[in-house]
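Shown here: the complex without one of its protein chains, the others still in place.
Note that the chains are named A and B in the order they appear, and that numbering of residues resets to 1 at the start of each chain.
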Amino acid sequence: MDEAMLAASEASFTANNLWILIAAVLVFIMHLGFASLESGFVRKKNTVNILFKNSMIIAIGLLTYYLVGFNLMYPDDPISGFFGFDGFGLSMPEGAAGAIEYADGSYTYWTDFIFQAMFAATGATIVSGAVAERMKLGAFLVFTLVFVSLCYPITGMWKWGAGWLDARGFYDFAGSTLVHSVGGWAALACIMVLGARKGKYTSKGIQAIPGHSMPLATVGVFMLWFGWFGFNGGSVLSADPVLVSLVFVTTCLAAAAGAVGAFFTSYAMFKSHDLSMVLNGILGGLVGITAGADLMSPTDAILIGLVAGIIIPLSVVFFDRTLKLDDPVGATSVHLVCGIWGTLAVGIFGDLAGFGQLIEQLIGILAIGAFTFVFAYILITILKSTMGIRVDEEHEVTGLDLSEHDMEAYSEVDKSYSLAID
Amino acid sequence: MDEAMLAASEASFTANNLWILIAAVLVFIMHLGFASLESGFVRKKNTVNILFKNSMIIAIGLLTYYLVGFNLMYPDDPISGFFGFDGFGLSMPEGAAGAIEYADGSYTYWTDFIFQAMFAATGATIVSGAVAERMKLGAFLVFTLVFVSLCYPITGMWKWGAGWLDARGFYDFAGSTLVHSVGGWAALACIMVLGARKGKYTSKGIQAIPGHSMPLATVGVFMLWFGWFGFNGGSVLSADPVLVSLVFVTTCLAAAAGAVGAFFTSYAMFKSHDLSMVLNGILGGLVGITAGADLMSPTDAILIGLVAGIIIPLSVVFFDRTLKLDDPVGATSVHLVCGIWGTLAVGIFGDLAGFGQLIEQLIGILAIGAFTFVFAYILITILKSTMGIRVDEEHEVTGLDLSEHDMEAYSEVDKSYSLAID
Partner (left out) sequence: MDEAMLAASEASFTANNLWILIAAVLVFIMHLGFASLESGFVRKKNTVNILFKNSMIIAIGLLTYYLVGFNLMYPDDPISGFFGFDGFGLSMPEGAAGAIEYADGSYTYWTDFIFQAMFAATGATIVSGAVAERMKLGAFLVFTLVFVSLCYPITGMWKWGAGWLDARGFYDFAGSTLVHSVGGWAALACIMVLGARKGKYTSKGIQAIPGHSMPLATVGVFMLWFGWFGFNGGSVLSADPVLVSLVFVTTCLAAAAGAVGAFFTSYAMFKSHDLSMVLNGILGGLVGITAGADLMSPTDAILIGLVAGIIIPLSVVFFDRTLKLDDPVGATSVHLVCGIWGTLAVGIFGDLAGFGQLIEQLIGILAIGAFTFVFAYILITILKSTMGIRVDEEHEVTGLDLSEHDMEAYSEVDKSYSLAID
């Protein structure tokens, strides 16, 4: 390669790598999005608990992904495509050249790690909202630790680590199934074992328990959309101008259509303009487009988002009223149901549409869903029978902020003067 | 072109396109900025309403820009520079090569769409704040739909779509007039037809109605400044190092000077350190520099921002006390008045300064202002006489959150236990 050609490929490498790094920054801020959304949707008395959990999840997620996750998810030598492990910690290819040659001239080893690590904790964050207001902090953190270290990387490997689902032709661009449904299945298992919040389902009927701050929830959803530019756009794994820009367009149009779908459906159902439904409609549209954001035309994207938005209020009501499963933030509807829808949509719309593909998508959904649900169910059941997963009834009434954290989210009493006055 | 040259231009294209994409992400988050700012500046009882409107505006804005706006604003064949339309939906030039060759090697077709689409909804967002606390949700959403689909793209085309104002030499780099004044004119028309909030202007005097959350408002302003890096910086339409970095410098110095201008002026006027004035001073500085951010020296930028900051408290008082026009967030002062100031400043400071240019700036301001104001006035008047634009007096007193959305922004009552206890 002559000097000019070398300089040109270095420039290209720099630009590609830069985009994946920036995408990692955007995915990082989704953790603030989740923290805000979930804390807005819970009661005041459980707010510190949600914030605490989400602050620890990103810490646990990064550290466990460093320790075992990355090498579990992307092993050099997977055993029949089901499992593999390259050892603890990170082992960068020797020297700068090794890091640069790592990914075929698109990004370095470190870039790959940090981008994937930011994804890893997302699954646990989804669970965090679903089990809010009643789960013991310690048990939740242990659940997160095991789930993010082992469960997420194993099924992640099946597709993104060149495992058996990848070999079959299953397609999941940025993780409608690998990230969102996985989090949703775990959430479902947990809320089944954990039970509903006290006062939610009573002999007198089903009680709506409104969240304590709609501004926080809205900030959360905008932050999540903001981060999704990196989540989907970074999943191109290069700064390819056509592909990344197409992904931006499909992602945004699906989110917009999700809002509109949820707007009309929830108005038809409840005769009111329900902000939480529109917010979840946006998220549903985003989750829905994620599996095929690089395959769709703008019109396909709008249809996928619209259906996801319509699903949201129907699914929320189905979980709440029919199944009587208590999910304070609607995580199962947003991440599990719309994640399944988005994964199926790859077989219905866009470049890969076709019956054969639809079957592959179903196989992927079922295989990953079954593994994750069973893993999470066993894990949470073990935790239940050992350390216990549910806070005392009395603590649930007073709120987890006081019982687990000895502090309030919004301290109003100005204690200092009671002493000062004496 | 030899192989190395081709590789070099691909690298350059990738970097340029990447910047416009990231700029689109930054402009996106301005919608969170507006949502936070406006909800902070209204009363608690109307907070969900503002959040709901701003969530729907971005959805409506993206979808209508996809449907008609983009092809209205950038027609291939404008009729005498006043109007043109290339049909519904998006039609990317054939194949990846077409997308790449689209914009002279700086960005793809999809990139152009998503960047411009993020701008489009901004106009309606400006209106949202001005009409807060008293306008019917349905009427507002219809107004937004029509305004963003038709009015914004038509005047936008006059300059950015190579229309008649562009041919004359009118200059508006990133939209002091095309975006901000346009939103401000529409806001002015709407509040004139809509009338003031109940209790604002009474026989006993003018009542200040303070917003319910200064932290939310402050978060909003910082988010808007954050997004302005993309709004102005992305308007370079490439990642040109000198131009983008100059635009960053002028934008930030104008914002800083706006804060200082508003600080001293409002202190002189009110003898207090008024946070809302300083926040609006920052925004005024940003709006003011927007028309000529690429033409100014740092010193010019500071002067433009300083004047904008001085304008803010004067203009707010003028609208409130002299004209008795009720604008809860100061949108007319920030976006209309400072937008006009910034557009004129192009004829006074910087590379294009001169009497001839000043006249062209005036012509642009008047033409776009007249079209927009008349369009918005007619539209809101039609809505008034058909679906009605004002909520019932009783609903205004109880707040739009309960009457339009059946929910509260900050739910404190823990209803669940009333049932559980039985």
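For the reader, a short list of remarks on this structure follows.
The definition used in the following text is that a contact is a pair of C-beta atoms (placed from the backbone, for glycine too) under 8 Å apart; a residue touches a chain by one contact, two chains touch by 3 or more.
The structure displayed is predicted, hence computed values, not measured ones.
In the complete complex, the hidden chain is touched by one of B:M92, B:A120 or B:L253, namely B:L253.
Considering the complete assembly, chain A touches the hidden chain via residues 3-5, 7-8, 10-15, 17-18, 21-22, 24-25, 28-29, 31-32, 35-36, 39, 47-48, 51-52, 54-56, 58-63, 66, 89-90, 96, 99-100, 107-111, 113-114, 117, 137, 213, 216, 219, 404-412, 414-417, 419-420, 422. Where chain B meets the missing chain, the touching residues are 2, 4-5, 7-9, 11-12, 15-16, 18-19, 22, 26, 43-45, 197-200, 202-205, 207-215, 218-219, 221-223, 225-226, 229, 233, 239-242, 244-246, 248-249, 252-253, 255-257, 259-260, 263, 270, 272-276, 278-279, 282, 298-299, 302, 397.
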